[in-house]
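Apart from one protein chain that is not included, each protein chain of the complex appears where it belongs.
Let's turn to subunit A:
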Amino acid sequence: MAFKTSLSCACNVFFRHFSRTTLKSSPITQPKFPGAKTSWTEKLQFTEPSQYTPIPVYRVMDRTGNILDATQEPQIKDEILLKMYKDMSVLNVMDKILYESQRQGRISFYMTNYGEEATHIGSAAALTLDDLVYGQYREAGVLMYRGFSLQDFVDQCYGNSDDKGRGKQMPVHYGSKDLNFVTISSPLTTQMPQAVGSAFALKGTNKVVVCYFGDGSASEGDAHAALNFSATLECPVIFFCRNNGYAISTPVNEQYRGDGIAGKGVSYGINTLRVDGNDVLAVYNVTKLAKEYAVKENKPVLIEAMTYRVGDHSTSDDSSAYRSPKEVADWATNDYPTKKFRYYLESKGLWNGDKEKQLLEQTKKDVMSAFSVGEKKLKPKWTEMYEDVYKFLPAHIRKQRDSMVEHLKKYKEHYPIDSFQK
């Protein structure tokens, strides 16, 4: 007992002595906790979301294509401006025809890009071909801008012998190694941590990884992992969120309560931009800035492009069940990205009604011809279904293939073998 008392006395003396001298010699003006970089306060109060000023939406044009601040007008060559506009229009025509082909039972599935054309083309134009793209699934315009032809799109949707994916993936799950576009993965948001991994591999090469995702994707745990890892591992990746208002039927007000997706970027320590996703010039500017920064600093950037999904989520969806036709019509009429861009091009004397008419007629012909060519092509050689499970065909898969070969020799009259490549 005596020992214990004297020990505790000694401790008191020690701590009193210690703290007094420490305070005198170096007053602690900032908290020193390893996990905090901030100041002290003696006021007990919540930090309320309402005290926070939401990140504004950056734009270059108004709804009629007028440049609002001349210093912000990007210096893009006329031929590039025209390519951008044409691709946005072609995307639209292709969507209409392929959507219809699904409705007629010619392909199993399709997803349109209506209303989000500017997010695709504006960002694609600000990148180079050696930048690596991870799409979510609604980024056909990005792929088109990089050089995927109408025939490539149609061949993939048909899974015919010229499909780069050899008929192994669902329609619209495009991929192209030549165009640095990673094959689309159906489970939502898996592409985000993978993009960070690729960016890690590309560090210091002056290339950037661009990873598209949606407002719904941002709720997946993968999104948290990707944003946090990109910040801590310092990877040159641009996260490009297409916030189009709906995750299939879930509206954004049920998806999150904070300042959208952009609001999260800052709290991960990531430089963040919010942009009018229906303004192709603004999307171009933010993506260009993001790339310059990401490559120079080896750090991530988050872009939230605000837009509206004018089409249904996919051919498996009927959006009239959860939103009014009037709401859709408003966006399709008043703030359609292609229209806004057209006004701008017309004001520069680069476009007019005749050119528009000619473009649409020609595009329709081109799509229809790609369509009929694609439909007639043979299916990939059927033995391909056994390939590419592993780099080298393992014995058990070879056995399965060989027994199928034998089976078809015997019973070929029961199979549509002529529709496959020999």
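Everything below uses one rule, namely that contacts are C-beta pairs under 8 Å (C-beta built on N, C-alpha and C of every residue); 3 or more make two chains touch, one makes a residue touch a chain; residues count from 1.
Methods note: contacts and distances are computed from a predicted model.
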Among "Signal recognition particle 9 kDa protein", "Pyruvate dehydrogenase E1 component subunit beta", "Protein preY, mitochondrial" or "ER membrane protein complex subunit 10", go ahead and choose the protein name stored in UniProt for the chain not displayed. "Pyruvate dehydrogenase E1 component subunit beta"
Of the listed residues A:72, A:151, A:228 or A:421, which contacts the missing chain in the full complex? A:228
Among A:72, A:151 or A:183, contact with the omitted chain is made only by A:183
Using the document's contact rule, name the residues of subunit A that touch the chain not shown here. 132, 134, 163-166, 168-169, 173, 175, 177, 182-183, 185-187, 190, 192-202, 221-222, 224-226, 228-229, 232-233, 384, 387-392, 394-396
